[in-house]
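All protein chains but one are shown at their positions in the complex.
Read from first to last, the chains carry the letters A, B and C; within each, the first residue is number 1.
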Amino acid sequence: MTLFVSLKEAIAANVFDGDVVALEGFTHLIPYAAGHEIIRQQRKDLTLIRMTPDLIYDQLIGMGCVKKMIFSWGGNPGVGSLRRFRDAYEKSWPHKLEIEEHSHAAMANAYEAGAAGLPCAVFRGYLGAGLAEVNPNIRFIECPFTGERLASVPSIRPDVTVIHAQKANRKGDVLIEGIVGVQKEAVLAAKRAIVTVEEIVDNFDDVHPNACVLPNWTLKAVVQVPGGAHPSYAKGYYERDNAFYKAWDPIASEREGFQAWMQENVLNAGPEVFASRVAFTQAQK
Amino acid sequence: MTLFVSLKEAIAANVFDGDVVALEGFTHLIPYAAGHEIIRQQRKDLTLIRMTPDLIYDQLIGMGCVKKMIFSWGGNPGVGSLRRFRDAYEKSWPHKLEIEEHSHAAMANAYEAGAAGLPCAVFRGYLGAGLAEVNPNIRFIECPFTGERLASVPSIRPDVTVIHAQKANRKGDVLIEGIVGVQKEAVLAAKRAIVTVEEIVDNFDDVHPNACVLPNWTLKAVVQVPGGAHPSYAKGYYERDNAFYKAWDPIASEREGFQAWMQENVLNAGPEVFASRVAFTQAQK
Amino acid sequence: MNYTATEMMTVAAARAIRNDDVCFVGIGMPSAACNLARLTHAPDVTLIYESGTIGTKPDVLPLSIGDGELCDTAVTTVAVPEMFRYWLQGGRISVGFLGAAQLDKFGNLNTTVVGGDYNNPKVRLPGGGGAPEIATSCGEIFIVMKQSSRGFVDNIDFMTSLGHGKTGTEREALGIKTRGPSRLTTDLCIMETDPESKEFIVTSIHPGVTRKQIAENTGWAIRFADQVVETPAPNDTELAALRALNERTARAHAGQ
Partner (left out) sequence: MNYTATEMMTVAAARAIRNDDVCFVGIGMPSAACNLARLTHAPDVTLIYESGTIGTKPDVLPLSIGDGELCDTAVTTVAVPEMFRYWLQGGRISVGFLGAAQLDKFGNLNTTVVGGDYNNPKVRLPGGGGAPEIATSCGEIFIVMKQSSRGFVDNIDFMTSLGHGKTGTEREALGIKTRGPSRLTTDLCIMETDPESKEFIVTSIHPGVTRKQIAENTGWAIRFADQVVETPAPNDTELAALRALNERTARAHAGQ
């Protein structure tokens, strides 16, 4: 089955310059290893979508891969702001960054509508909120029965969605457990989907019938990358490497230091380093 | 905890004449025992909602409890039509029955919108379909971004939803597994919800974190009624009593036979008979 | 081997299913055809029942869409709103199967009322269920139905689900991107949709069936393709698999 490929092949075959790309993960299961591969392959002019862009988007932005970011909360959770994002947005380094900003509710609904094949999402939102005045992709419609004014945003339909999950089985079906976020919706909303997983198991016979499973035919590539969500969490495998989240703030605080770190830890590295990073975290505990 | 009451108390305290009531179950886990209790308590003028009204709605209609039925497929699955429903609708026996008819997609979306607290559901549907011409609750709106014409129906907000589930824990949280249908949405869309369960267990510690669980504070009453979904299925407990589905057709075919059956098996019985009916089914296998 | 007309119909319907199809399966004939395809030439076909079971592989034919085995053998089982939103409306189903009480030559289907009008019908049928959106959301629609002049009519009494409309042009006018009914398999023949007129035309006749029989059992002026072939009779593999499936099913449901 050609579904199982290397991470290099998966990115090369599915992520192209100018694509609209969602690397999702609602604080849990963030696809860091796949994001690094996109950086190594020097993709340009990407439109990145994510509810909670964090360090991996900071890295992609700082390395010049990104033209535009669509998001609802862009920070370093528990630490502060995303310094590369702010440098790009406020000072156009390494180049100008456009943004489209929404609320979490709007983004969650937009992914849901994308998975549902609809052109737009309809929800009760943005009441009295300032974003409705500055974002032309926030509009309002009337309920045809009650006349209530409801918010609408375009559905999210990425060219490619990238996620990290716990397990695939030998057929390439993928299991996501715990805090599942918007990953299922992001995959089903996309034209193409890539999944990195911690582990490949024989079958899902012992998995709960209503667990979150993506059938293999909804995916373009499945790649085993143990530790691929480091420094974020993978429930059942490892906790968050919080020390790294804190360490990122000084690393990203100035341009040269950032570039040196990326050279050593991303450009000169490969997905195989993630397993050892996770082992390191666990050994510390 | 007052959540745990008898079935008689649960119905008496939550289902009133004139209510809009959804007894849901998408062929699996149909709340027959609770439906029988509604019949015994002689509720009147109910508006019944269900995607797939089957024998229990035939019984409620034939016993004169129902003013209106909102549905998308009303038959005896694998057997034929609902004879009491047809007698009421076509010949006004025991009295006139109004109907509001939708498609499955519309009903599923309407429950979803009800659970989501919205006044209406928006979806791609009813394209070229005759129901759109005869049901004034099917309307169309335009996507504010693409101009696409999308269908809209009012959300479903029952006064009370009744479902049957596999398990409750001692706190009254409820677990539904397998073919979960629209039960979660039907419960969350309702003002009040009653759940009958096969079994009460100490806790859900061994339950998958993403399984379909309704927290106790979303429910008004939880009642243990083993076999309460008979003659339908309860995954993990019993299969469908298909012989009964076939037997129903002649029972319901004429008014007197129907009434005699209801007298003996419903009016003169109580929820405790369901356990033995299921045991009987299993013993036959 | 000898075979029945129903076996011929089931086998002919099964053959149209491709190994990479994702099928939205109804109980009855579509369920038999889809599972036969899975057990013969299309082992990887994805079968989805509207109760939410995705990629199911039942050993016996289900009594209803609520059968536990559909869930036990599925890749995953989702809630019904998700089924209709993400999977059907999301455009993930390549083939939908539909049947009806009445159909016309454009594949428009009626399962709502027969006789009278909608508000005062002679016979009230169960209704459309999933059909209205299956008809427009699936990549294409295969219809499987026993042929009779009572069911195959010039004008259906109610447009439960859209085929190609009253003139064959309605799908395009409504902006519908999916193909609609493309194939009709009966106990007498196979009809396919004419790419121009969108009418069903007979393209393959089952062994031993005459054109006259087909015409007599069709309520509209039936058309035959320029090249009509004879449907290959069910082969031994197909018949053996179908009969074994039916036997397993009968045994599992004995006494029910």
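Heads up, the rule we're going with is that contacts are C-beta pairs under 8 Å (C-beta built on N, C-alpha and C of every residue); 3 or more make two chains touch, one makes a residue touch a chain.
Computed from a predicted structure; not experimentally measured.
Trainee: Using the contact definition given at the top, list the shown chains touched by the missing chain.
Mentor: When the entire complex is considered, the left-out chain reaches A, B.
Trainee: Please pick, from A:18, A:78 or A:257, the residue that touches the omitted chain in the full complex.
Mentor: A:78
Trainee: Could you tell me which of A:196, A:218 or A:232 touches the chain that is not displayed?
Mentor: Checking the options A:196, A:218 or A:232, the one contacting the hidden chain is A:232.
Trainee: For the chain left off this view, which of A:4, A:26 or A:145 is in contact with it?
Mentor: Residue touching the absent chain, from the options given: A:26.
Trainee: Write down which of B:79, B:188 or B:273 is the residue touching the left-out chain.
Mentor: Only one of B:79, B:188 or B:273 touches the chain omitted from view, namely B:188.
Trainee: Considering the whole complex, which of A:10, A:51 or A:118 touches the chain not shown?
Mentor: A:51
Trainee: Determine and list the subunit B residues touching the chain excluded from the picture.
Mentor: Subunit B touches the missing chain through residues 112, 115-118, 173, 184-185, 188, 204, 209-213, 215, 217-218.
Trainee: For subunit A, which residues touch the unseen chain?
Mentor: Against the missing chain, subunit A presents residues 26-28, 51-52, 71-75, 77-78, 81-82, 85-86, 89-90, 101, 103-105, 108-109, 111-112, 123-131, 134, 148-149, 178-182, 184-185, 212, 232-233, 235, 239-243, 246, 284-285.
Basically, only the chains that are shown with their structure count from here on.
Trainee: Considering only which chains touch which, label the overall pattern as line, ring, star, complete or other.
Mentor: The chain contacts form a complete graph, every chain touching every other.
Trainee: Please name the chain that ends up farthest from subunit B once chain centres are defined by their CA atoms averaged.
Mentor: Measuring from the centre of subunit B, the most distant chain centre belongs to A.
Trainee: Measuring centre to centre with CA averages, how many angstrom lie between subunit A and subunit C?
Mentor: Centres of subunit A and subunit C (C-alpha means) sit 40 Å apart.
Trainee: On subunit B, where are the residues touching two or more other chains?
Mentor: 123-124, 148, 178, 180, 212
Trainee: Two or more other chains in contact with one residue: find those residues in subunit C.
Mentor: 71, 77, 85, 89, 137
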